[in-house]
Structure formats: C-alpha cells, structure tokens
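Every protein chain but one is kept in place in this view of the complex.
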Amino acid sequence: MRESPGFTAIVVLSVLTVIEYFVSAEAVAGAFFWLLIISIAKAAIILVAFMHLRNIFGNEHS
Amino acid sequence: MNIVRGLIGGAVGYILGAALLMTIRVATGARAWEVESVSAGAWMFALIGWLLAVGVWRYWAREWFGLELVPYTTTGWRRYLDFDTDHKVIGIQYLVKFLTMFFMAGLFAMLMRYELMDNGEALLDSGRYNAIMSLHGTMMVFVAVAATVGAFGNFVVPIMIGADDMAFPRLNALSFWLIPPVLIALTVSFVSGGYDTGWTGYAPLSVESDVGGLFFNLAFFTLGLSSIIGALNIIVTVVTMRAKGMNWMRLPIFVWSIFVTSILSLIFTQFIALAMLMVVLDRTAGMVFFDPASGGDPLLYQHIFWFYSHPAVYIMILPAFGITLEIISHFSRKPLFGYKWAVGGLLGIMGMSMFVWAHHMFTSGMAEALRKPFLASTELISIPTGMIFLSAVGTLWLGKIRLELPMLFALAVLFNFLIGGITGVFLADVPVDIQLQDTYFVVAHLHYVVLGGGIFGLFAAIYYWFPKMTGRMMNDRLGKIHFWWMMVGFNVTFLPMFIVGLQGMNRRVADYTPDLVGTNRVISMAGFFLGTSFVVFLYNFIYSWIKGAKAPANPWGARTLEWQVPSPPPHENFEVPPIILADPYGYGEPDSDHADLGIGTLPKIQETVEA
Partner (left out) sequence: MTVTDAPPLEHGVSRIKINRIGLWLFFLSEAMLFAGLIAIRFSLLGTEVDEAVSQSIGLVITVILLASSYTAFRAEHAAHKGDQAAMVQYLWATLILGTIFLGGVAFEWYEAFMEFPPGTAFGTVFFTMTGIHAFHVITGLIFLTVLIRNAKAGRYADDSWPVEAGVKYWHFVDIVWVFFYPVLYLI
C-alpha cells in the first residue's frame, strides 16, 4: 500500500457500503441509526482523505 | 447591442433546448409540443444561451476551449450595457435595473389602488386584479431582496474593506446578467395571462394556474441563482480581500450587515429554488408533491417556501439596518454605540431566522403542536433586533446630529420599522394571528417592514452614496421635498390599512364591503400621493446625474474608506493598498485615523469639513 495514497480510504468506503447493504437486508435492530452513522462516516472519509478539508483552514500547500 | 446579442443567444438556446426536449418527447411517445413541459426545460438552455452571448463566451468561456479571449475594449457609458467586471460598474447596473423594476411594480400598485377606491368593479375584473396584485408583489419582493445587496453590496463593500475589486469579478458580472432574464420571464408571464397566486405561489393553486404561473416559477428560480452566486462572491470577498489591519471588529457595520445577509442568501436561497422546482415538476412531469390523493402534501410547499422566505425577510431588512447604523454614526458625529452588540444582533438574527418560518402557517392546518414553539421563537427574535435598535438610539443620544438627506431617511427607517416590528409581535401571537391572518393588517405590517424599512433604507443609501457613485451631488432641496412627500404619503397610506384590516377587509381580493369605502378612498388618495413623490426623485436622480454640482471626495465628512478616494473612485479604487489603523467610527477622538492610504496619510477629515 505504500505509494498508493487513497487506497485505504477506498477500501474502507467499499467495506462500509457492503455493511450498509447487509444492515438493511438483514433488517438489523436500529437499522436507521446505524445507516445514519455509516453514511456520516463515509462522508467524513471522503471529506478528509479525498477532499483535503483541512486545506481551507490551515495554510496552503498546493 | 450587447443586449440584442444576448436576446438572440437566448432565443437560439430556447430553440435548441425545445428541439432537444421535443425529440425526447417524441421518442417516449408523448405529444411533441406541450407549452409548459417544453418551455420549462428550454428555459435552462435559453439562460445558458443568453449568458454566453452577453459576454461569458467572449470574455470567459473561450479559454476553457483553448481559444484566445476577446480583449475588453468597451469604454464610457457603454460599459454599463456590457459584461463589465468592475464592481463599481456592476453596482450601478444593479441599481438602475432594480429601480426600473421598482417603478414598474409601483405602477401596478397604483392600478390596484385605483380599483380599490370604491367597492364593486371599476377597472379590473377579479382575475386581472389578481394578476396585477401578484406581479406587484413578486417584483417588489425581488427588488427588496436584491436591490440593496446588488447595488451597494457591490459598489461600496469592496472599497470599504480596502480591496480593489470583488474576489471573483467575472462571476460578479455573471450574477448581474442573470437579472434581465428574470424581468423577461415576468413579462412573458404577464403577457400570457399572468398568475393569480400572489408572490407566495402556494400549491396546489400554483400547480393548477395558467402558463403564466410557470414563468413566475422560472423567474423566481433564476433570481435565486443570481442571489446565490452574488452572495458567495460577497462572502469570499469579505473573508479574503480585506486590507491589512482590517480585522473583523474594524469592519464598517454596513459590511457586516451585507456579509450576514449574504450568508443567509447562500444557505437559504436553495430552498426557494427547490420549492419552485417542485411546482414545475408537478406541473410538467406529472409528479405529485402537492397532490394528497396520490400521497403528496400541499403543506409541504408552505414549509419549504417559508423556510426560505422568512430568512428572506432578513435578507431584505438587514442591509437597511446596516445603512441606518452607518449613516446615524456618521451624521451624529459619534462612534457607533455598542458596535459589538450591533454585530451580535446581526449574527443573532442570522442564527435564529431559520427557526421561525411556521409563524406564517398558524392557520394553515399544520400540526397544532408546532404553534407554541414558533410563537416563542418568533418573539425571541425581537431581542437581537432590539440590540440593533439600541445601538442606533444610543448613537443618536447626545450626538451632534446633522439632519442631512441620508440622515432623514435613516431616521425614517427607525420610525417605520418600529411600527412594522411591533405589529409583527402582534401577528406572532397565535390567537391574534388567527383573527388577522389574510387581512389588510398583514398587508400594512408587511409594507411597514419592507417598504418603510427596506426601501427607505435603499433610498437612504442612494442619497448617501450617490455623490460617490456618480461624482455629482444630488439636489438637496428636491431631495428634501421628496423625503417629506414620500414619508407622509407612506404613513397616510399604510396606517389606515391597519384599521381596515382590524375591520376585516381581506387582502388579495378586488372587492370589499360598502362600509369600508371611506377609509379606502383615503388610502387610495394617499397611495397616489406616495406614488407621485417618486416623480420628484426620478427627476432629481436623472438631472443631478447629468448636471448636478461636482461632488468632492468626502461631502459628508465620513471616515470610512470609500470617502477617502476620489468621487467617482478610480478603476483600482486605491493607489496603494491601504493599511487600516483603527475602527472607522472614531468621531471626536483626537488624532485618530481610520486608515493610512499611503499617500501622505489622510488628514483629519471630519474636522476639515465641518468643525
């Protein structure tokens, strides 16, 4: 995984998506809550790992 | 010339879009031409065509395709008709455009008052009356939402913070050039029979109205696009383009008010776009958002609509508050009283404005449990509003008040908004509101807030910054005649409306019971009186622009940055980027300078003009 930035993020995202799918398919108790948590986690991963959210606050590097 | 080019571009866009949509319709087995479905989609293509032709292609988009940009060579007054990126040109474009819209909407008001002089039918049947009432409301709301921010947010804010332009000048021009299509859509709407829903366009009526209703939706949607782009630009400008030393607590209060307004615009305008989009989809795509028989919900429209339109009330009024505080400080020769509290008031209003929308829906049949919380939140929002008032009154207290024209208008804003605000507290009260909903009491309240507050604020700003924008002074005597004429006309028109409202006269109806004829005569006469006051203004505005006395750099002896540069300001605003040394309101503080302009610093201007 060295020299492969973002790879971990995409793996985690895919795994979370599959988990989402099964949480819904198996009608796990409190599915709504779990789906909400997972969605927020996925969005946070994209924001931080892919979109460099911190760049707008800290000082720039290209 | 440029506008003709834009119109051709828009027409080509419309035809291409219509052809594309009709092809799709034929392919899916539908009838090729259906005016609403085709027009709604083709409107988006027409907008793109208009924008490209009016300047986006020549000065911007060509580079996306690796082509050379056309150099911008327009000079003189033609710049005001072109895709100019100078924030000062754009500010004046906005001002002229929205004043035009304001006077058109005012003429519609005159027609309505003519009809309401007597009970029964005089000039307009009820359908015509409703169309004119709707168009009057829509256009006035557009003016109130966008005129001050567009004109003075653009012209003054960059200079006040010491910047040479907005952060995104071309985006700025684009947001202005989205405004003419708004007027075109409203004209198309009116010519094709208008719509009878009022500016609120409630579903399900708006879904069933004639084709004019569709163009109202498209107009509002387009204005929304323009507001969002403009708001984004102003926010980025204030955040990133401030001059050295211009920290947040040194910003002129007008900049704060425009900044807060822009945040509200940026966040909430999406909801009006959404509401309009849903109505268009119900009308054209057979969707059922508002059809209870198929699982939709008509109240959904009101929730989404007011979730934008209540914050929009603050989009209309906060810039007027900002102007009022600004002018009161400069014309009382005193530092702004409780500056931090005034800023806090603006931020407080911004934070709370999203929790009050359902006070427009107390009689709509929404869940009863929602009434009390919205009553409470609505009355709570008068606290930050009160903080702004306190700042204004505290500044006036023991000030060396100069009753110049802008000051008169600023004081009128305070007076009128006080009446508008207090009657708003009545209306926030559920039992009272159930009685007064849909009467002229609401009409009077609304006009005291939006016309008495927002539009008086707009005129305060025009009289205050006219010398800076045009380089010429307005005729003072004509201005004062206009002020008293407008102020008296306004109050005599709208105060009696509270009374006929309490007597049960319904709004948005062309007729009323015979016992109200007397008061309505008074209102109509006063209305015409108010209307004619703008003839004086218009004459003064045009005459002074052409032939008025040359304005000095700082006719009012104010300390903010825009008055330290020539009138009108040069293209780059400042010769060298200014350095801000202290807050702008240091009146009466010896040896205090707001800024170092790098040209031998500024002399103590407030003393040089009038000791």
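Letters A and B name the chains as they come in the text, with residue numbers starting at 1 for each one.
Just so we're on the same page, contacts are C-beta pairs under 8 Å (C-beta built on N, C-alpha and C of every residue); 3 or more make two chains touch, one makes a residue touch a chain.
Keep in mind it's a predicted model, so treat the numbers as computed, not measured.
In the whole complex the chain that is left out makes contact with A, B.
The missing chain, though absent from the display, is touched by one residue of B:M110, B:V288, B:L502 or B:M525; that residue is B:V288. The hidden chain makes contact, of the residues B:S192, B:Q270 or B:S364, with B:Q270. Here the missing chain is touched by one residue of B:V4, B:V239 or B:V393, and it is B:V239.
Those residues of subunit B that touch the chain absent from the view are 63-66, 163-171, 228, 232-233, 235-236, 239-241, 243-244, 266-271, 273-274, 277-278, 281, 285-289, 294-297, 300, 303-304, 307, 577. Taking the complete complex into account, residues 5-7, 9-10, 13-14, 17-18, 20-21, 23-25, 31-32, 35-36, 38-39, 42-43, 46-47, 49-51, 55-56, 60, 62 of subunit A touch the chain not shown.
Quick note on the criterion: only the chains that are shown with their structure count from here on.
Centre-to-centre separation of subunit A and subunit B, using mean CA positions: 41 Å.
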